Every structure is written in structure tokens, then in C-alpha cells.
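A protein chain is absent from this complex, but the other protein chains hold their places.
So, chain A:
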């Protein structure tokens, strides 16, 4: 309990009356500006509580008289953005893909949209810059299984590969080993021959045998000289770029029991303008034809 309130001689201020071992506490009032700022914030808080969502209830909350909601705001923003983009996106949908490149402004929009769509949808498999990895084709390179023209790319992205869509690109390599079409030693021989097409041939292997097996079983799709056939989706065997790798083991495994990669048909998720943008972007990575 305050006992003795007295006037401090130096500051002219009252003390609180508390005393600890001779130390007395001054009862200095708060500065005016501080106090009024406090009052102002109190008023502000009350007004805020009335205007905006504030008081929680059992199963809901008081939404405030302005009806403000950040969720509604975001939805509206997204809608407004779509409306704002609609003109360009509609134009992109209407323009044939080959002609988009003639319109620099449309092209700029398409490559930007394409880059973002690529990062959102394609990057997990094909890599952030389309560099690919075993089983997932490199899109930055120039080795295309189904074709690297704009129309080819658009087709592939739209319907996918072995996606189950009726228009999907489908190719089926026979399971030469698993289905017993070739004997293990024949598979080894043809694999050795394929390695020479890869430019990694080994001396001493029985090439004539392998070559003959290749001619009977593989050339129909992969071409007499391993140049591949795009209309049936048979990859070129000649050259330096190979989907599943270029070791002899990989080649043998791929002949015996081939892996068949799947790419989704993106028309289930993306609109036409986005798919076009993606095709244009992928084409621009460096290997487009």
C-alpha cells in the first residue's frame, strides 16, 4: 500500500509512495502523444471488429459488415486475370500453331506461358530445362521419336503416348525374350549388332548372325540401317542419343522385355492455348524441327 506520496525535489513530480531500501519511484504520467495514440488504436480496433471478420462463434464467426473475405478476393482476382488474358488466349486458340510464330507479340505470350506450364507439368519427368533422363526423352536435344515439328509436338502433348486416349500415339515393341520369340543367345547377338549402330561395336562378336536377326525382326520398324520410323514411333538406333541408355545390358534388357513409357494426354488437364504454348516452348529449346 502506498504510504507516503511526496513531491520529488528535482523533477517536481509526485512519487508513487512505494519505497524500497530508500529508493522511491516517480509517478511520471505517460506522455500525451503516447496516450492518445493508445486511444486511437483502441478506437481503430473497435471499428475494425465491426467492419471486418472478427469475433469467433461456435460454428462460425462474425463476418463483419463489409463482408470482406480474402478467399472471395482471390477467386475474383483469378477470374479477373483470366478475363484480362482471355483476348490473347482466345487469339492463341484460334491461330494455327505454325502461324503463331509470325506474330511476335503472340509468340512472346506463348513462350512465357509455355515456360510456366512446362515447369508446372512437364518438368518432373523431362527435367527443368528439358534435358530428359533415362526413359524420359530429352526435349532440348534433336532426337525425336514421334517427330519434332510443331504439329508433331502439339499432337503428342494433346493426346499423349500410350495414354489410353483413342487418339494417343501407340507403339508396341514385342517382348522378344519374355514371349520366347528369340532365344537368349540370339538376343545377345542382335544386341551386339545394335551396339555397332550405336557406334560402340565390339570386335570379335558374331556380327553376321546379329545382323541377320536384326533384318528379320527389327528392320521392319527400326529401319534397315537403324534410322528409325517416326510414323510407327520406332526410335532411331543409329546416332548418339538413346532413350534408355547405351550400355549393352540396357539394350539386351530392352529387347528381351521392353519398357514402354507412358505420357499422359494433357488435353484432360490443359486447354488448347496452353498446349500450343507448350509445343512452341519445347520447340524453342533447341531441337525443334
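Annotations
As a working rule, a contact is a pair of C-beta atoms (placed from the backbone, for glycine too) under 8 Å apart; a residue touches a chain by one contact, two chains touch by 3 or more; residues count from 1.
By our rule, contacts and distances are computed from a predicted model.
Of the names listed as "Cytochrome c oxidase accessory protein CcoG", "Putative aldouronate transport system permease protein", "Amino acid ABC transporter" or "PatA-like N-terminal domain-containing protein", the one that matches the UniProt record for the absent chain is "Cytochrome c oxidase accessory protein CcoG". Only one of A:10, A:58 or A:87 touches the chain withheld from this view, namely A:10. From the set A:17, A:53 or A:141, the residue in touch with the chain omitted from the display is A:141, counting the whole complex. Remark: the omitted chain is touched by one listed residue; of A:125, A:173, A:219 or A:241 this is A:241.
Residue in contact with the omitted chain (choice from A:131, A:185 or A:224): A:131.
Residues of chain A that touch the chain left out of view are 10, 12, 101, 127-131, 138, 140-143, 199, 236, 239-241, 283-284, 286-289.
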